[in-house]
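So that we are looking at the same thing, I have put the structure below in structure tokens.
Of the protein chains in this complex, one is absent; all others appear in place.
Chain IDs A and B follow the sequence of writing; residue 1 opens each chain.
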Amino acid sequence: MAQPPGPLRHGYHAELDQLRLQVELMGLRVEENLARMRRVLGDGDGATMEAALAADDDIDAMNCSLTERCYDLLARQAPVASDLRFVVSVIRVIAELERVGDLALRIVKLGPDVGLLASAGEAWRILLAVVDEAIERHHRALTAWSTQDLALASEVATTPCPLDAHHPHLVAELRRIEGPEAVRTAMGLLVAGQAADRIADHAAVIGARIRYLVTGEARHLAAEVR
Amino acid sequence: MTTIAPPGPIDDRARGLLGGGLALRRRVADALVTGGCVAALLVAAVPLLHLVVTVASRGAGAITPAWFTRSIQGNVGQLASQGKINDAFAGGAGTLAQGDIVLGMQPAIVGTLVITGLASLLAIPLGVLGAVYLNEYGRRSRPASALRFLTDVMTGVPSVVMGLFIFSVWVVPRGATGLSALAGALALACLMLPIVVRSTEEMLKLVPDNLREASAALGTRTWRTTVGVVIPAALPGITSGAMLAVARAAGETAPLLFTIGAVTRTNWGIDGVTTALPMQIYANATENTPEQALMAWGAALTLIVIVVVCTVLARVVTSRFSFRPT
Partner (left out) sequence: MPEMVEEVRAPGPEARPELDDAGASPELPDVVFDVQRLSVLYGSFRAVRDISLRVHEHEITAFIGPSGCGKTTMLRCFNRLNDLVEGARVEGRLEYHGVDLYDPRVNVTEVRRRIGMVFQKPNPFPKSIYDNVAYGPRITGLRKGLDDVVERALRGAALWDEVKDRLKASGLSLSGGQQQRLCIARAIATEPEVLLMDEPCSALDPIATTRIEDLMQEIKDQYTIVIVTHNMQQAARVSDRTAFFTTEVGASGEARTGVLVESDVTERIFSNPSDERTENYVTGRFG
């Protein structure tokens, strides 16, 4: 007596789908905070700063609860094959997103100094370029996650970090800053630049994880070693 | 793509598998035992076959349409009235020409059917209910064990003793009206009862307990479980056991000796004297005339046919009504 074919384990697959959506949601929250960060760099608005700080608490809470949900899935459902790669990747990806959130906050906290930093001229423009590139890369990583697009993920994972290209130029410009606040300005710009660079780095890690998730090849795990 | 490679060299570890076969001593022993079993089968089968062939050949001459419709009265003396005297022991019925004598056995056939039918009606329901008590209710309790013991003893009681029992308890107090088909049926029922009880109990035991548990778990009382699940599941076995008891009872002579009397007219009712096939065999087997010899063989053949029909029916019922997984 052949059993008619049909989907099994509805509840479990629904949980996996839920988890995927939750990760997307978390990514969107982070993206919103990145947008707030960009706005703060534009006008130094205090209200936006407060909103960003509050949103980061939500992001941290989501990281906790989603991690616990992943552990629960591992303990109760014993996933295998692509399901296992998925759950393990989720744990890694949400940790990366949480770090991105914290890095965005570090830039946001420079808000009061935006006027000062913006007077640095060329260095300031370089910084904004680096920040914009990081935000763009983060956005592409999230798109790759929701569409499971291997090509896009590979591109995100292998593009070199923005600061590599801009670093010599930025250093040169920082040297040229003069005035009583020169050191403070330079340090502020450098901190922001490094934070933005690491945001792009985390996006690349997410891209590498998506490559592992889709292909199952262990070498993509090694790509995360920095 | 992948073709089958030609056979390669044989590994030492597999060497013993090929060729050789059994050693000579084992082959001889195998042949001896097989031969012994076949011989034993022949020893058992040949007399049975001989019996059947003899009865069939000697009794066939008596089976005519009249066998089932005429009474016994006109049987004796036919040859004498026709002027043909023949020695029953010398040539037997085989030397008679076809149609020389026409025999009737209706009273005995009817008698056997009535008595056996009545006995079954008495013994089978009672026996099944008794077995239900033993297996479903009593189980290992003291009264049940005592009942089981008594039943076992009754299976061993000689059939003539059953007849004597009914004679003294039923026939004698009634005097003239004591001898009857009913009395015979009672005697046969006493004989059948322990057989039905024990075989039904065995069949009920074979019904797995998990069916009873499943029924109990649905909120069913024991009698309902028995009627709804256990008996239907055991029904083929119960039926075949009952049929075998009927077949056995149909052939019993001794209990009928004291209980039904002897007549040569057909008695369709259960009161009053009647006759039966075993009685006719008993009465006619030792007589001299060819008519009586033929009567005896014919009655024997009829009885065997009845028994065979019962057994075959039992097998048909068993195979047809048991639910087999397809």
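Points worth noting:
One rule holds in what follows: a contact is a pair of C-beta atoms (placed from the backbone, for glycine too) under 8 Å apart; a residue touches a chain by one contact, two chains touch by 3 or more.
Keep in mind the model is a prediction, meaning the values are calculated, not measured.
Note on the chain not shown: across the whole complex it touches A, B.
Of the listed positions B:76, B:229, B:246 or B:276, the one in contact with the omitted chain in the full complex is B:229. What subunit B contributes to its contact with the hidden chain is residues 140, 208, 210-221, 224, 228-229, 232-233, 322-326. Touching the omitted chain from subunit A are residues 1, 3-4, 8-12, 18, 21-22, 24-26, 28, 61-62, 64-66, 68, 71-72, 75-78, 146.
Criterion: only the chains that are shown with their structure count from here on.
Here the CA centre of subunit A is 91 Å from the CA centre of subunit B.
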